[in-house]
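Of the protein chains in this complex, one is absent; all others appear in place.
Up next, chain A:
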Amino acid sequence: MASLIKKAIISNPYTVRKTLGIFCNATRNHWNFQYKPGPYPKNAAEREAAAAKYGLSIEEYQPYPESMGYGDYPKLPEIGEDSRDPHYPYDNPELKRNFNEPIHARMEIFGGDRYDPSMKRRFSLLHQWTWFLGVVGGSAALFFYLENFKFGRPVTMKQYPTNGPHYSWGGK
């Protein structure tokens, strides 16, 4: 084994260093240069090549606008993990993901513990805002209206020797 490694280092040092670099960088930084997408596809042949690279058919392949700097990375539908079919036998059931399935460019936010843009809401946003502003605004309005109608206990000010003479009750 040691002699094999020595032979590899002597005969092809560049490949060994590159492979080592990929492993080190991937574990340290969770990134390596192979994750980098290719350049933005300009013509039909490049598009076809990019679609094949990401395992997509040419019809469903659609790159991001060039100005966004994602290169040839495909623009995938924004479906959060929660919106995926829970009963499908996925290869990775914990992520609801199949082997070699292309990953969305903003995959970090679409996890099951995070945001789901394609979520089906139980109540519409208008419904939610109406109730929220109705309750909070109504309570605030009531609070400010009732500022002028405060109750208190039927007592005069606290009697201290410092704030004037006070007189006791009951004669002799």
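By definition in this document, a residue touches a chain if its C-beta (ideal position, glycine included) is under 8 Å from a C-beta of that chain, and two chains touch if they have at least 3 such contacts; residues count from 1.
Following the convention adopted for this analysis, contacts and distances are computed from a predicted model.
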item	value
Protein name, per the UniProt record, of whichever chain is missing from view ("V-type proton ATPase subunit a", "Acyl-CoA desaturase", "Small ribosomal subunit protein uS7m" or "NADH dehydrogenase [ubiquinone] 1 beta subcomplex subunit 7")	"NADH dehydrogenase [ubiquinone] 1 beta subcomplex subunit 7"
Hidden partner chain, residues of chain A it touches	150-162, 165-169, 171-172
